[in-house]
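A single structure is presented below for examination.
Excluded from the complex is one protein chain; the other protein chains are retained at their positions.
Chains: A and B, in written order; residue numbering restarts at 1 for each.
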Amino acid sequence: MRSLLAMAALRRHGARTVLAVLGVAVAAAMLLCMVMLSAGLRESFRELLLSRGFQLRLSPRGTLPFDTEATITGATEISRVLRTLPDVTTVSAVLGGQLHVERGGESITSFALGVNPAAQGDYELLSGRDALAPDAMVVNDAFLEATGVQVGDTLDVAAGYNPQLRSYSGERRLVVSGRARFLYLAAGQSAVALRIGTLQAMTGRARNDEVSLFMLRLKDGADVEAVRRWIQGHVPRVDAISTAEAMQRVDERLSYFRQLGFILGAVSLIVGFLLVTTLVTVSVNERVGEIAVMRAMGISRAHVVQQILLEGLAISLAGAVMGLGLGLVTARYLNSILSAFPGLPAAIDFFLFQPRSAWTALGLLVIVGIAAGIYPSWRAATLPIATALHEEAVA
Amino acid sequence: MTLLLGARNLRRDYQLGRGGEVVHAVRGVSLEVEQGEYVAIVGPSGSGKSSLLNLLGAIDTPDQGELTIAGRRIEKLSDRELTDFRLRNIGFVFQRFYLLPVLTARENVELPMAEAGVSRADRRARASELLRYVGLERRERHRPTQLSGGEQQRVAIARALANRPALLLADEPTGELDARTGEEIIALFERLNSDGTTLIVVTHDEGLASAARRVVHMKDGAIVHQEVSRVRAGNDDTGAVPSQK
Partner (left out) sequence: MLLTALPLLFALQAQVRTIAIGADLAADAGIRVGDTVVVSARPGGGTEAAGAGAEGLAGRAVDTVVVSAIVERRADPSEIARNDYRVRLHLDQLQHLIGYGDRVDRFAVGTVDSAATERALGAINDAAFGFQAYRSRDIAAETSTTFEVVSRFHRAIGVITIVASAVFLLCILLLKVEERRRDVGALRLIGLSRWTVFRSVVIEAAFVSVLGSGLGVAVGWITSAAVNAYYQAFYRTPLRFSIVTGDIVLFSVLLSLALGVVAGALAALRLVRTAPLTLIGR
């Protein structure tokens, strides 16, 4: 009977109930977006870092991977040292640079990765063959589109370009052996991957045996932190960064979004709370006579409270369900805006949907719905019956 | 005859606003009502009739005095006990009916039974029976807005009888009804009393008052005199209220 009364009370003023549900839905959508924002970026980045199974990254000391143009010299010696560690199964050295291709009188610049194709974690081969030969390279779709070449074509490429003199340095003739998807690059960014030795020679970095980054894959169950500490202590020219630490550093860089997510999420909850509590309070005020009669009849305070709380909860739940769809659409839209961040890997999502996010948002809204009904239900339950009836009669 | 209600020296004061005048609504009223009795309380506006009824119905607490209903000392009960006592022992009928507009006539009658834990099937059956008793068996599924004033009041009476109360209290039950409809309600009250229901009615309606066996006159918060109606001194036995105590 209580739920029947609660639903009937909401249906009695349909327009106002619909508006309140709509208001809660918008608040719920915003809340869901913010919950997704708080967790999404972190989770998305973590998934990306672990996608190829590399748990440690070594960058020039004092920098983050590819954050600056600094390099690590003596790469071969460092690789040898790293391979002596029993927990290390794979050492992947990576050199970053640029590659220039002249097409139709224009110079097209692409991001270039020098890797060991047998032990790399930067791209997934989609078609063709990997860049196993010294004169081979794999490229992404953006490169193919920009240059108009196809897999199998041979190109003259250069590591250096002087735009004023229109002259190239570090030139080579390379074959486009395959098509790949680069995991850490921004959408639309043109990229190639070739053997690290080739890129070192083209960029003049062979002399000092320079690389930009090492990626390490460890054995299952290995103590990542112990390996990290050992490297940090024994290889002075590098900073060893675990996935957790990389995430923490990215968190710090993008902490603004997490904090924004928290603040806006809290504001959404407050708005939802105010809306529901106002609606239910007004509804109770209009039904003072009815409530007083129910109490006179012998309906207990607890049951009056339950009925009022049910009204608030019903609005919150209905709004939450509607807000779920709205939230997903909004998150997609906001994600499309933030995905345009320069340099952000295309695989990163700021708003990542996880069922946990939906449950968290729903749980919060349920709590808010119940809390919003507390004041009006307390008012209803503590009505002095005789006084309320008298005031109703006078009114 | 068994004593059903005993009130001794009841007092109730109200303060008008903060720091305002104190109104002595009920001043030392003592009253006894026997089981099966029909008592009307009459008096001018502001004489304390409704205030007294609220005290007798345990929806307001006296500032002083004692009240015993069906052997229980009412002023000693906690709020929860009081609520439960009202649910099972007292039925209320108000001037403004106070039916829940979102429920049908039958659902309104079922409401107290649902609160008392009666099963759905049983309360439906009893609600139908009560509505038949008050002559509204064809209006079960109508909402209050679809009923006339008299019909609404009859539904309210059926609701008040739902849990077989020992005592039925009515505050100006014909106050919002036209004369003809009011007579129907008076007849219904007479029938209820004939079937064994103990009634205390507050009224301005002479017809309703004259139907009572005893009329209590109040003025300025006190009982000034009581009279037993010569016409209603005896009991008629014209038919029982469905399963009434």
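The rule is short, and it goes like this: a residue touches a chain if its C-beta (ideal position, glycine included) is under 8 Å from a C-beta of that chain, and two chains touch if they have at least 3 such contacts.
Treat the numbers as computed from the prediction; the structure is a model and nothing was measured.
K.L.:
Can you list the shown chains that the hidden chain touches?
P.N.:
Touched by the chain not displayed, across the whole complex: A.
K.L.:
Touch as defined at the start, partner being the missing chain; which of A:48, A:70, A:201 or A:324 qualifies?
P.N.:
The single option touching the absent chain is A:70.
K.L.:
Of A:39, A:254, A:305 or A:348, which one is in contact with the hidden chain?
P.N.:
Selected residue, touching the omitted chain: A:254.
K.L.:
Which one touches the absent chain: A:125, A:264, A:324 or A:374?
P.N.:
Answering carefully, the residue with contact to the hidden chain is A:264.
K.L.:
For subunit A, which residues reach the chain that was dropped from this view?
P.N.:
Interface with the chain not displayed, on the subunit A side: 13, 15-16, 19-20, 22-23, 26-27, 29-30, 60-63, 70, 72-73, 162-165, 208, 236-238, 252-256, 260, 264, 268, 271, 274-275, 278-279, 282, 285-286, 330, 333-334, 337-338, 340-342, 395.
The definition used in the following text is that only the chains that are shown with their structure count from here on.
K.L.:
Go ahead and note the Å separation of the Cα centroids belonging to subunit A and subunit B.
P.N.:
Computed value for the inter-centroid distance: 66 Å.
K.L.:
Subunit B touches which residues of subunit A in the complex?
P.N.:
Listed in rising order, the residues of subunit A that touch subunit B are 1, 4-5, 8-9, 11-12, 289-290, 292-301, 303, 384-386, 389-390, 392-393.
K.L.:
Can you tell me which positions in subunit B touch subunit A when the two form their complex?
P.N.:
Against subunit A, the touching part of subunit B is residues 50-51, 54, 57, 59-60, 79-80, 83-88, 90, 92, 94-96, 98, 100-103, 107, 110-112, 114-116, 159, 163.
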